[in-house]
Each structure stands twice: as C-alpha cells, then as structure tokens.
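Input: one structure, supplied below.
Every protein chain but one is kept in place in this view of the complex.
The first chain written gets the first letter, and so on, giving A and B; residue counts start at 1 in each chain.
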Amino acid sequence: MTALAKLLEAALFASAVPVPVEALRVMAKHADDGETTLDIALAELRDHYDSDGHGVELIEVAGGWQILTRPEYTEAIERAQLAARPQRLSMAALETLAIIAYRQPIGRAEIEEIRGVGAGAILKSLHERALIDIVARGEGLGRPLLYGTTPSFLEQFALRHLEELPRADELAIALRAPRPATPTSVPAVTDNGEAPPRAD
Amino acid sequence: MTALAKLLEAALFASAVPVPVEALRVMAKHADDGETTLDIALAELRDHYDSDGHGVELIEVAGGWQILTRPEYTEAIERAQLAARPQRLSMAALETLAIIAYRQPIGRAEIEEIRGVGAGAILKSLHERALIDIVARGEGLGRPLLYGTTPSFLEQFALRHLEELPRADELAIALRAPRPATPTSVPAVTDNGEAPPRAD
Partner (left out) sequence: MDDVALADPPRMMTPSGSEVFVVELAEFSGPLDLLLSLIRDEQIDIYDIPIARIAEQFLGRISSLKLDEAADYLEMAARLVRIKAQMLLPRREGEDVWDDPRAELVRRLLEYQQVREVVDVLERRSEERRGRFARAYTQQAIQVPVPGALRISLPELLSAVDRVLRLARKPHIHDVVPRALDVDGAIGIVRALLAIRSHAQWKDVLPRKAEPWEVLSLLLALLELAKLGELRLAQPRPFAAFEISRDSTGEAA
C-alpha cells in the first residue's frame, strides 16, 4: 500500500468515531505522499480490504470514513467471546452468590455492606450467567432491585430446592465432613435423604 | 488470507482490548478451516500486516492478541486529534505498580512500608485507571484490601504475562533475605465479574 493509505488505515483504526473527510484531507496534506491524493488512497485501502480477502471493510458513513468488521463475522465473534468466558467464578463472585442464596431477596446495598466492596459488576456478571435474577423491588428510596437465585443456580449446584443448602451454623460441620467433589450428597438433610418439597 | 485469518482479523478489529487466546481458540475450532490452525492463521495475519505494508500490526499481549497502530503514525494521528496518548505515570505510581506486580496480592500497609510513603491516593488513582484491582481481603484486623494487577496493566505495559518481568534474581541487586521472588501470575481476576471497589 502507499504511505498515505497506510497512514489512513492507522488513523481510521485508532479513531473512536468515523473520521470526517476534512480531517483526512489535512492528514493527506501533511503526509505529502507524492502523487497519491486522499481519494486515491481511500480507494486503494477499500480495494485492498475487498479484493485481498479481509475481515474488515472501509465504509463511508454520514460523519466520514470508518473501518468496520464485516457483518458476517459478528455472530461468530460474539459467540466465541462468550464461550471463552472463564469457567470458574472468582472468589468475589462466589461470595456474592452465597450471600444472595442465603439472604434473598436482597438488594445491592446490603450485599455491599456485607462484603465491604462494590458489587455492581459482579451482580451484572452473575445475572448474565443466569445464576441470579431480579425477583422483586424493595421498599424505600428508589425501590432498589432485589436479587434472588434462579433455577439455573439450583441446577448448577445439583440442588432440588434452596432448602437443601445447609444452615449457616451447620456449615462448619458441613465443610469439615468429607464429601465427594460432585455435589451429589446433600449436606443438610441426612435423616432420610430427602428434603421436603418447596411450599410454593 | 485464509477464512480463519479473516475471522481473526474481524474479531481483533472488533475489540478495544486484547482478545484472550481462549476466545481465539474457540473461533478456530468453530471455523474449522481445514488445515489452518490458530497459530498458522495468527502467523498469516501478522505476516500479512508486516510484509504487505499496513498501518497496523499484530501484537501478542496480556494473554491474548491485539492489533495496534504502528509507531510511525502516532504523531500524525495525535496531530489530527483522532486519538491521544495516555499520560505518563508518575514515579510514585510506577513504584507502587512495580511492588504490586511482584508481591500481589498485597495490602496497602506493606506497599507503604516498602516505599516509605503513604499510598492511599496513588492506589485510588491506579485503580481508577484499571491498572490494579482489589483481588482479595487479607486476614487480620479490618480485613485489609489486597491489590493485584489487572489484564489492563499487562496491556498498558506491553507485557504478554507477568512472568515477562525480570525475576528478582535477575535484578542487579539481589536481596540477601530470600523472599517470594518471581512474580507469580495471580488468578485473581479470572472473571469479568471481579468487582472494582466502590467508587460510586
């Protein structure tokens, strides 16, 4: 590519918004790339992307010029980004989930008070993973969103219902007792191995 | 270019931050582009940018890959006000970052002890710039916040991973008292749900 086309590629790549043609013209003037005019360089860049087989293309929009990902790739990209998300929850996310499981419905402020740090991003992530959902709105100022766990949450931990979670004060024992890694044995209800169905 | 290289280019153009190698791997798997493996396609894309004369290049950084503009265009882009270089960090901030990079997870008190000065404002500022994050809480009085570096730190310092920093025993001044030497990669920020501390 010509020097000007390369410069335009870099500039269009780095700009957060479409670059107005006047700005490009100023650049072209500064670059002073011999015979190559702005129009020639833009055409060169566009043809390069089109004919050489690229994942991006040069587009003229209302505000100017812009390099965009070709639309046929967007879904594959999005899927891959999602699929590649970490398969484990961070310690902070697990703690937040634990608080919600035991205190639901619970608002963000209360969660943050317990953990002592902000919970906004974690709540968003847990929500995206369908482990929690907004189950109600609280009383009081701004009617805060209240979170609760979802059926996916139960599924994830192989719980039939929330009551299968051990009591807080049984935890010390539940945690000490050896158990298989897979959550098949249910800690709280040992008497006959079955927990009561939910009341709802 | 091969179909996979085009997809990768599209994905890298669509992201403002390095695309994790896991996400690229998922793409490669789904694309199922015959013989073309991820490594081959990445090499192809890099070579294409290098040999064909482009304004951008492909860089391996922060556990993933990223397309960046070539340094020779930076001045022109800045002059055209299409993008601005981030401000340099102060010496105090760099020292604090260096300590966190090597000792993470580390609390404020320990940082202050090593530098001999208060660190509160610097930690806040580094956190606002997303260079550090709270990765855990320590034991003991008040459960102090423990800091670690973020993927963005790696990106801003052109590091592929923390191990790229010199090992303690490679530094000219070897400490006589042995201490945890190599910067171990802290799996703390494993999830996008990892919360920044309260700012709001």
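Everything that follows uses one rule, which is that a residue touches a chain if its C-beta (ideal position, glycine included) is under 8 Å from a C-beta of that chain, and two chains touch if they have at least 3 such contacts.
Fair warning: this is a prediction, and the values are worked out from it, not measured in the lab.
The residue from A:R46, A:R103 or A:K124 that touches the chain not shown here is A:R103. Contact with the undisplayed chain is limited, among A:I40, A:I114 or A:L145, to A:I114.
Of the options A:K29, A:R137 or A:R167, the residue whose C-beta touches the omitted chain is A:R167.
Where chain A meets the missing chain, the touching residues are 10, 13-17, 66, 68-69, 74-75, 78-79, 82-83, 85-89, 91, 94-95, 97-99, 101-104, 113-116, 129-131, 152, 156-160, 162-163, 165-169, 171-172, 174-175, 179, 181-183, 187-189, 191-192, 194-200. Residues of chain B in touch with the missing chain: 12-17, 59, 66-71, 74, 77, 83, 85-95, 97-99, 101-102, 114-122, 125-126, 129, 137, 142-143, 155-159, 165-166, 168, 171-173, 175-177.
Throughout what follows, only the chains that are shown with their structure count from here on.
Work out the mean CA point of chain A and of chain B, and you get 18 Å between them. Chain A makes touch with chain B in their complex at residues 1, 5-11, 13-16, 19, 23, 26-27, 30-31, 52-56, 67-70, 73-74, 76-77, 79-81, 83-86, 88-93, 112, 116-122, 124-126. Those residues of chain B whose C-beta lies close enough to touch chain A in the complex are 1, 5-11, 13-14, 19-20, 22-27, 30-31, 52-56, 67, 69-70, 73, 76-77, 79-83, 134, 136-137, 143, 145, 188-200.
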